[in-house]
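Note that this complex is displayed minus one protein chain, with the remaining chains in position.
This part shows chain A:
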């Protein structure tokens, strides 16, 4: 589900923000920004401040993004996975799109119950000498406690919207959101416990070795020397101390029909 097609990604991003696409072909996208998106992306607060002060609406800019390296000569910004513009968009997404509450769209004239799910997308970082990440998408049925992995893939095939469909009603959760989150954390803790962690052992070993070396280095025992040694021990510990970090990327409540399981 990672971004593979940059053009599609950009198109959805701008469409989702209500911007009009003026052109999108052969890896060149031109959009007419809305005022909101101009403020977010174009970094010209003084313009907006000024134009509002004199009582005008202001003109949002157009933005041309070129994802096709062969078209780099054309007018616009070259956009690729390392480019500042894509980083900006990605950071915006990560910052803003953290919480959600969505309902399955159901076309029905029968009374239909929707069941609450807590969906959590969480990143686990393993940090020692090096670092790697793992992203886990997990869903918890807040009535019967069933759990599902790869929840995002599952949700992709379900039509969703922010408001509840006609004739549908929600079942109240039996498991509270916070204790639901605890359950999810426990599952992750178990998952971590059951792995072997050679990377952590290597890091701990490197940590011990370097601290030993350091102690060998300092022969004097003056206060300044000791202070310097303390400082360096901290630096080394900071660098090698194996740790595992949970970071929730985003999550929220999803109301789904019973049959999605």
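The rule we apply is simple: a residue touches a chain if its C-beta (ideal position, glycine included) is under 8 Å from a C-beta of that chain, and two chains touch if they have at least 3 such contacts; residues count from 1.
Rule of thumb we're sticking to: contacts and distances are computed from a predicted model.
Between the listed names "Carbon monoxide dehydrogenase", "ATP-dependent helicase", "Multisubunit potassium/proton antiporter, PhaC subunit" or "Phosphate ABC transporter substrate-binding protein", the UniProt record for the complex's undisplayed chain reads "ATP-dependent helicase". Across the entire complex, the residue among A:34, A:68 or A:83 in touch with the chain not shown is A:83. When you scan A:21, A:192 or A:226 for touch with the missing chain, the hit is A:192.
Chain A meets the missing chain through residues 1-3, 9, 12-13, 15-16, 69, 78, 80-84, 87, 89-90, 93-94, 96-102, 121-123, 125-127, 129-135, 137, 152, 155-156, 160-162, 177-178, 181, 185, 189, 192-193, 197, 199-200, 204, 206, 210, 212-219, 228, 231-232, 234-235, 238-253.
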